[in-house]
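A single protein chain has been removed from this complex, and every other one stays in its place.
Right after this comes chain A.
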Amino acid sequence: MALNREFVGRAYEASAPYEVSRVKIAEFATAIGDQNPIYHREDAAVAAGHPDVVAPPTFPIVFSMSAAGEAFGDPDLGLDFAMVVHAEQRFEYERPIYAGDRLHCTTTITEIRSVGRNEFLTLRSDVSTGEGELVCRAYNTIVERGGAA
């Protein structure tokens, strides 16, 4: 089923700020095989000049997609999640994410298009502090295989 183009431009705000914790950063770093001490130990991060433990570059995936779940689960969009694969992902950083950050995330559906029999949907997530400082942007493109058929 073709995806509902009326969803383009809709924005979804995460229900609560995401609180970045040292434990979560360390768990994520371990899962991606990264023993860099600035991801695991506050003292190592501080010694390297950081305010606290640093998040790896793909860490925003942990929270930047949560607001999109509301859209993906909306039957009016028409997305068959079993047929979805990840096509592209992009992050643009204004500064590193640190443990202790409280991050607000707003996700906007920026594009839906057909390529052959597949449907491509692109989201942009704007991640900022409560003071309005932009921390990073995440762009996510998924493919629904066969969705345009």
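Please note the rule applied: contacts are C-beta pairs under 8 Å (C-beta built on N, C-alpha and C of every residue); 3 or more make two chains touch, one makes a residue touch a chain; residues count from 1.
Criterion: contacts and distances are computed from a predicted model.
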Worksheet, complete the sentence: Taking the list "MaoC-like dehydratase", "Protein translocase subunit SecY", "Electron transfer flavoprotein subunit alpha/FixB family protein" or "Sulfur carrier protein ThiS", the UniProt entry for the undisplayed chain gives the protein name "MaoC-like dehydratase"
Item to complete: Kindly state which of the options A:Glu92, A:Glu111 or A:Glu133 is in contact with the chain not pictured.
Response: A:Glu92
Worksheet, complete the sentence: Sole touch to the unshown chain from A:Pro57, A:Gly73, A:Gly100 or A:Gly130: residue A:Pro57
Fill in: Those residues of chain A which, in the complete complex, touch the missing chain
24, 27-28, 30-34, 36, 38-39, 48-50, 54, 56-58, 61-63, 65-66, 81-93, 96
